[in-house]
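Can you keep this structure in mind? I'll have questions shortly.
For this depiction, one protein chain was excluded, whereas all remaining protein chains were kept in their positions.
Which chain is which? They are A and B, in the order written, and residues in each are numbered from 1.
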Amino acid sequence: MSSVQTNSGLIAGPTSRAFAMVGGTPLLWRLASLAIFCAVWEIAGRTNFNWAFPTFFETMAALWSMLADGSMIMAYGRTLEPLVIGLVISLSIGVGAGVLMGLRRDAEWITLPIFITMQAAPMAALIPLITFVYGIGLTAKVLAVCMLAMPVIAINSYKAVRNVPPSLVDMSQSFMGSRSQQVFKVILPAASPMMFAGIRLGVAEGFSGVVLAELLITPTGIGDLITFNRSIAKFDHMYAAIFSIVAFAVIAVSLLHRLEITIFRPEKRGA
Amino acid sequence: MELYGFKVPRFTALLFWAALWEFVGQFELLLLFPPLSEVLMALPDVLTTPSFGEAARLTVASYLGGLTLAIVIGVGLGMLMGLVKAADNLLNMWVNIFLSAPLSALVPVIMILFGMGMPTVVVTVFMFAVWIIALDTRAGVLHVSPSLMEMSRSFGASRVARFRIILWSAMPEILAGVRLGVIRGVKGVVIGQLLVSIIGVGALFSLYSQNFLMAHFWALILILFAFALTLADLIARLETRIEYYAGARA
Partner (left out) sequence: MNMNTAINIQEQAATDAIIEVRGVHKVYGETVTALQDINLDFNRGELTSLLGPSGCGKTTLLKIIAGLLKPTSGEVRVNGRPVTGPGPERAFVFQDFALMPWATVVRNAAFGLELQGVAKAEREARARHYVEEVGLAGFEDKYPHELSGGMRQRVGLARALAVDADVLLMDEPFSAVDEQTRRKFQEDLIRLREVENKTFILVTHSIEESVYLSDRIIMLSPRPGRLNRIVTPEIDRSGDPDLIRRNPEYLDLIDEIWTGLRAYVE
């Protein structure tokens, strides 16, 4: 088991290593860690070092009231729309382009520089431009999500295909597998762990994108909760909204990892 | 990539995209893209305005400040996590949460705590860069070969000497983390200024979009991209220089 983990960590980069490590920490430690964090927050809030810093319990109370009156659920309904549309687009184009770049040299030559640029450069700078051109509607927000989520998905899919052990490809060739058998039965399954790691990163980036869009373009959904509550100085509500989106993103990403293991990794189930 | 037996250099693909951009811009196929030539013409215009100089100074200063802070604290945190098991158990979860959390959501909090000025941008850069540096440093420390540690102990190395050995052995991973931190930091410095929006390039962006100066807008974006890619390239070069001994280690 441990050898498999280090192996997948090697090819999938720091993030999947990170996910493997979180799974490895005992539950008790994680609970202790959580408790200390909340305690520090609570104490920091009570010292009144900053007039706008609520305590942990105030924030949780605000979170509860927003959940109870439905305003937070409504907000998430609005936020999820561009996020989900953007992620679906990013996934299909990102994975498709990445796999194609991994399999074909000509596709790699023409497309890879674009994705490398997009991944290394601060794409967020384009968000005001997108607003400027596409207005403040759904299109601009979906584009914001795509711009941040797609490059990392494409680059990881590309690297995943490139990192498939050559002996596995040789193997399918020596048993006279056709090119399509080679791709669908060997290369894609072998590439999938790193591809999924990229998808998780992409989803995390997508959350970043939608929050940025809602803060920069026009306050809707969760961005509206943050902006509005700040403007009326209800800081506990503002913190609760921020807390909720961070927690939501982290939970969504780890659920995705869980889902990947149960559906696509029979060898890790129960192990 | 080879075409009819000739090796086509990598960068020519970018020339192709530049040509496509010009084409799309000339015929106004996509509203988003003004012709590339127009953008290039706007470059000197942007570069020579005093507000750009001011924005560049602020960007570079807050970027370097935030990154330095992130490297110092990130490496320290990673060392602590790699060496002390209890610290690792307590902090690991948070480092990983912040690594995949939408950090831009935290910028409004940072703005309240640190004001609408440069400190907020510095802290944003720090927040974007620090976690990956800590995580990679930790991985580097954990990967230090046990036989190397046994060797140093059997030859009677002092605590300080052993610590130095760990630091140097972990250097390839630390540098990998710093490279990712450098890239994330650039995103942080841009996002921070965009959200604060009254200083630096954030102010320039709002100025350009309010005055419908598309070409200027793109020129500024090109400058930022060039800044980011140059930095990433520099670090990658540094990494290959250090690689020879990383290879010897494995």
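Throughout what follows, a contact is a pair of C-beta atoms (placed from the backbone, for glycine too) under 8 Å apart; a residue touches a chain by one contact, two chains touch by 3 or more.
Treat the numbers as computed from the prediction; the structure is a model and nothing was measured.
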Displayed chains in contact with the omitted chain are A
From the listed residues A:113, A:177 or A:219, report the one that touches the chain absent from this view. A:177
For the chain that's not shown, point to the residue among A:96, A:135 or A:189 touching it. A:189
Of A:77, A:96 or A:165, which sits in contact with the chain we cannot see? A:165
Sites on chain A contacted by the missing partner chain, in the whole complex: 1, 3-4, 165, 167-168, 170-178, 181, 185-186, 189-190, 192, 264-267, 271
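Just so we're on the same page, only the chains that are shown with their structure count from here on.
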Provide the C-alpha centroid distance between chain A and chain B, rounded to the nearest whole angstrom. 18
Once bound in the complex, which stretches of chain B touch chain A? 1-2, 8, 10-11, 13-14, 16-17, 31-32, 89-97, 99-109, 112-113, 132, 135-136, 139, 177, 180, 183, 186-187, 189-191, 194-195, 201, 205-206, 209, 212, 214, 217-218, 220-221, 224-225, 228-229, 232
Residue ranges of chain A touching chain B (in the complex, touch as defined): 14-15, 17-19, 21-22, 25-26, 29-30, 32-34, 36-37, 50, 52-53, 105-106, 108-110, 112-114, 117, 119-134, 200-201, 204, 207-208, 210-212, 215-216, 222, 226-227, 230, 235, 238-239, 242, 245-246, 249-250, 253
